[in-house]
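I have a structure I would like to understand better, so I am pasting it below and will then ask my questions one at a time.
What you see is the complex with one protein chain gone and the rest in place.
The chains carry the letters A and B, assigned in the order they are written, with residues numbered from 1 in each.
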Amino acid sequence: MRPSRLPRHAMDASFWRDERVRAVAAQVLAFAAVVAVFAWLVTNTAANLDRLNIRLTLGFFDERAGFNILQTPIPYDNNSTYLRAFLVGLVNTLIVGVIGVILATILGFLVGIGRLSSNWLLARLATIYVETFRNIPLLLQLVFWAEAVLTLLPRAQQAIELPFGATLSVRGLYLPAPVAESALLWVGVAFLAGIAAAYLLGRWARGRQARTGQRFPAASVGLALIFGLPILTFLVLGRPLAWEPPVLQRFNFTGGIPIIPELAALVLGLVIYTAAFIAEVVRGGILAVPRGQIEAARAVGLSSGTTMRRVIIPQALRAIIPPLTNQYLNLIKNSSLAVAIGYPDLVGVFKNTVLNQTGRAIEVVAITMAVYLFISLAGSVFMNRFNARVAIRER
Amino acid sequence: MKNRMIAAGFGLCLPMVAIPASAQTLNDVQGRGYVQCGVHTGLFGFAEIGDDGEWHGFDVDYCRAIASAIFNDADAVRFTPLNATERFTALQSGEIDVLIRITTWTMTRDASLGLIFAGVNYYDGQSFLVPTELELTDAAGLDGGTVCVQTGTTTELNLADYFNSRGLTFEAVAFAERAEAVSAFEAGRCDAFTADASNLYSTRMTMVDPDAYVVLDERISKEPLGPAVRQDDIQWFNIVKWVHFALLNAEEFGITQANVAEMAESTNPEIMRLLGRDGTFGEMVGLSNDWAYNVIANVGNYGEIFDRNIGAGSPLGIERGLNALWTDGGIHYAPPVR
Partner (left out) sequence: MAPRNFVRTEIIPAQPPPAGTLGPLAWLRAHLFSTPANAAITILAVLFLAWTIPPLIRWAFVDAVWTGENREACVGAGACWAFVRAKFDLFMYGQYPPAQHWRVNVVGLLFVAGLVPMAIPAIPGKRWTVLYLLVVFPVAAFILLRGGMFGLTDVPTTRWGGLLVTLVVAVTGIVIAFPLGVLLALARRSRLPLIRVLATGLIEIWRGVPLVTVLFMASVMLPIFLPSGVTIDKLLRAIIGIGVFYSAYMAEVIRGGLQSIPRGQYEGAMALGLSGLQRTWLVVLPQALTISIPGIVNTIIALFKDTSLVLIIALYDLLGMIQSATNDSNWAVAQVPASGYAFAAVIYWALCFSMSRYSLFIERRRAAGRPR
């Protein structure tokens, strides 16, 4: 019987019971609810701002900032604009992010592999490390490093002298700054030449192995070329590089490359905390490789190093990369805790200082969140691509 | 049916969206029975929770004075501790009724933040807290040094202006919380800590060895501190402003917490008007006519509040200086009640 022949009340009932109708209705309702809530918030905000005579604008970006920032990787002084201050904060966040990700990866892999070590003591130590540091809030660890440990360093006048003229004090670690002479350019050229030569060598070695089956240690020779050539050039040209050590003035050191204690505390805290999670990820990834794979590799006669490089790691990476991505993104998001210890990152400079000086809460917070969201999404996309490359290619 | 549903929907939403008309603050305050006062999170002498678990301090007493004017009860007030970042939004959003948190009156804040300052209860100036051993006489001696400062304050901007205009260099370590800036300074991270002088006196007292530090005499800025309210409510603005003036006038006329009852019998017309024996000045701003009497009976006059919390009668021992009445060489000068 076709529905059109049903009595009217029966059609009514079936209309509400139709899955498709209900699906559309549910979606329309949900969408309307979201729009309504959003509209409600916007109306409230507009009314509140209007009542207080506040206008939303991004015009403040062109105004003079007027405050100083502790660490300025790009040129900035207090005559620069708020936009410039925003960029300084962003670059400072990225600096922490990059250093943190590299160091946390190294430490995390070491600890993760250490937990699987046959050495009982090492495995226990690695376990204790992981269980200690991932169960204590990161913020607590950060303030601990910043307020309880790094403040114990001696004052600038009694700074600890390190090799090569570097100094360590409560003002930070001052490294000697390289002063380049023009001849140093040739070292750079040699470096590029080394990379090109290593690339050509690799191609040649692969081709030869394919033709004749003979192997050539292309990797080690290539590395030797990349680093050896510039070092050789450097020595031949008579070391065209001087080191300018930091000098103690009345108050503080000048010259050299300063690593401020706030950066040190932040990196220390982030790396130690994140490495505990990365270690678990790495351990899980390696354990996920079936034992049969390793036994088979041995049976075919691969050396233990080759087994590691060619069999275990490629398969473990597949399980490691997605959660590792999450840890990297967490590290970058967590770097926003810098605000608690005085490191001038995006949140500290922009969301705190700029917001306070301009009073533009809505604009500033919206932009800050958008920046982090962008970094997160970009990171996910990048890692998904990478993940797709190492995924199993089944026939 | 449809109409009824819409009506029901509105009925549900109405209590949520009802926007109170402005100029409501006094009604709201009276309705809920207490004043919401935004204060510092903890600054010795200005706003701090004492060992008895109660709030004490100069700013706190101003809150209590406002509560006394409305309720004749110095305890009809709730304190919301705020950091520098939150203070203006807390006021804008109505979370607090009045902000009394050593906040500097500036043109930007008056013009673009939707607030208005009701007066100046403390004339301050920015200075530097430095180790005594540096033997500095002025801030210019800090050339090349590192200064700890709290972010989001006028202090941070004045600091840059001062060194810039003199062609001097410095490095600023900016902290979100004052306490962090102070502990960093104490650990030797900075050569100086800069803030308003009142704040520095208070900070110095809380350091391990106060004698190892000194507040420079130089003042590099004007920092008139005062209570701020939202600009959409003139009645409330007037109440806060006139409570402040009442405290000043009371000191000028010699009315104290101890003698206010006697003074109420005075025949001096100015005192009679202030204490509500003559005229209906309280009613004009929506209060009872004995509002000022209650304020003084509960918290005392300006001089008493000053002495008790930050002046000669307190560990801080800050001199009145600019904060004396105009009759004593200071610049506090309240308009008459008339």
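In this section, a contact is a pair of C-beta atoms (placed from the backbone, for glycine too) under 8 Å apart; a residue touches a chain by one contact, two chains touch by 3 or more.
In this text, all values refer to a predicted model and were calculated from it rather than measured experimentally.
K.L.:
Which residue from A:A36, A:I102, A:I136 or A:V179 sits in contact with the chain not drawn here?
P.N.:
Of these options, the touching residue for the absent chain is A:I136.
K.L.:
With the full complex in mind, choose from B:Q30, B:T206 or B:S266 the residue touching the hidden chain.
P.N.:
Here the residue in touch with the unshown chain is B:T206.
K.L.:
Specify the residue from the set B:N83, B:T104, B:T154 or B:N199 that touches the hidden chain.
P.N.:
Here the residue in touch with the unshown chain is B:N83.
K.L.:
Just to verify: which one of A:R51, A:R208 or A:R318 makes contact with the chain not shown?
P.N.:
A:R51
K.L.:
Suppose we count only contacts with the excluded chain; which residues of chain B make the list?
P.N.:
16-20, 22, 24, 28, 41-42, 44, 49, 53, 78-83, 85-86, 89-90, 92-95, 176, 179, 182-183, 186, 205-208
K.L.:
Considering the entire assembly, which residues of chain A contact the chain that has been omitted?
P.N.:
Within chain A, the residues that touch the unshown chain are 23, 26-28, 30-31, 34, 41, 44-45, 47-49, 51, 117-122, 125, 131-132, 134-141, 143-144, 147-149, 151-152, 333-334, 336-337, 339-340, 347, 351, 361-362, 365, 368-369, 372-373, 375-377.
As a working rule, only the chains that are shown with their structure count from here on.
K.L.:
In the complex formed with chain A, which residues of chain B make contact?
P.N.:
17, 19, 22, 84-85, 88-89, 92-93, 108-109, 112-115, 142, 144-146, 151-153, 156-157, 159-161, 164, 170-176, 180-181, 183-184, 187-189, 191, 230-232
K.L.:
What does chain A use to touch chain B in their complex?
P.N.:
Those in contact with chain B are residues 40, 44, 47-49, 51-54, 66-70, 78-79, 147, 151, 155-156, 170-171, 249-252, 254, 261-262, 339-342, 344, 348, 352-353, 355-357, 359, 361.
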